[in-house]
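Removed from the display is one protein chain of the complex; every other protein chain stays in position.
Coming up: subunit A.
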Amino acid sequence: MTNFLDQLPKHIREIAEKVNVLAPEEVLTTPKVRFLDTRQQSLHTIVRKCTPDDVRVLKDAAAKWLAEMPQSADSLFKPLVNVRWSRVSFGCSALDRCTGGGVVTRGITELCGAAGVGKTQLLLQLCLCVQLPRELGGLGKGVAYICTESSFPARRLLQMSKACEKRHPQMELNFLGNIFVENHIEAEPLLACVINRIPRLMQQHGIGLIIIDSVAAIFRLYNDYLERARHMRRLADALLSYADKYNCAVVCVNQVATRDGQDEIPCLGLQWAHLGRTRLRVSRVPKQHRMGDQLITVRKLEILYSPETPNDFAEFLITADGVVNVPEPSVPSPPAKMRRL
């Protein structure tokens, strides 16, 4: 591959070298004024003055070097291209139907809900499902799990993985061995982990799902909102670049707050809301289901927004085996009066 600068005319190349901007990426993201700025140079070195046109030629050459050819939208359905829009199944048909097949491997999916509604349970289920092969709704890849609130519920995961092994007995997967866990309780180490360590992990192991449980615990502690917005953007930028490069799903957990009399508003405000692609909310339904000899509260997953699915909801239960559908009630026999007619 030839060098970008070598193909340019000599005087254009000198402009770029003068401000030490050599890569085509840098040329495009350097403002025009920096090329035109002559304050830093001594008078006798300015042999030829740089004009705005020269800068335009330079930028145009860089754009030509970098630009990708647009694809027609129908070619996006072809195999190998459509893996960009693959999904990680929840392993529960009601949730998959409502979300259109699970969590998309594009952008950040945000899961919010009050404490104890089962956000982490859903995440654990996703951790197991992503390891299944594609025909069973997974990606056949591992998980990077960053805990910020409490320690990772490994024992609960072991219990769920046993149920999962029972469901798919032909799979010989070491479910727990493919989940890489880190604990962080402060923003700086979290950003360092996401920006430096996750790329290394992704090169060594196939990672199909990145989970941060939860972002709210870290970012709610900030007093300086401008700095908070900057850090959130830095985090999201890194996560999005991995999602795009490795086709992995990214799930971030958020907490909820009460504001202006409205219940269960997701935290972190507008700044965070813009960074997500899909927002899901988990809540309890005032309804219980009898299973065996115990009563289990019914929970609900709502789509608050998503670019491709309507704002639907689905109900589910959390049992010892993980996240399951609410079983259909057995059809009650019609009342005696009706039967006689």
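What we mean here is this: a contact is a pair of C-beta atoms (placed from the backbone, for glycine too) under 8 Å apart; a residue touches a chain by one contact, two chains touch by 3 or more; residues count from 1.
Everything that follows uses one rule, which is that contacts and distances are computed from a predicted model.
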Among "DNA repair protein RAD51 homolog 3", "Ubiquitin carboxyl-terminal hydrolase", "Exosome complex component RRP45" or "Elongator complex protein 6", UniProt-listed name of the chain not shown: "DNA repair protein RAD51 homolog 3"
Option from A:Lys64, A:Arg97, A:Arg134 or A:Lys287 whose C-beta touches the chain left out: A:Lys64
Candidate in contact with the missing chain, chosen from A:Val33, A:Leu80 or A:Leu295: A:Val33
Omitted-chain contact residue, chosen from A:Glu186, A:Asp237 or A:Asp312: A:Asp237
Chain not shown: contacting residue from A:Val88, A:Val104 or A:Ile210: A:Val104
Where the unshown chain meets subunit A, residue by residue: 24-26, 28-29, 31-33, 36, 52-53, 56-57, 59-60, 62-74, 76-77, 82, 85, 100, 104, 106-107, 225-226, 230, 233-234, 237, 240-241, 243-244, 269-271, 273-274, 276-277, 279, 304-308, 311
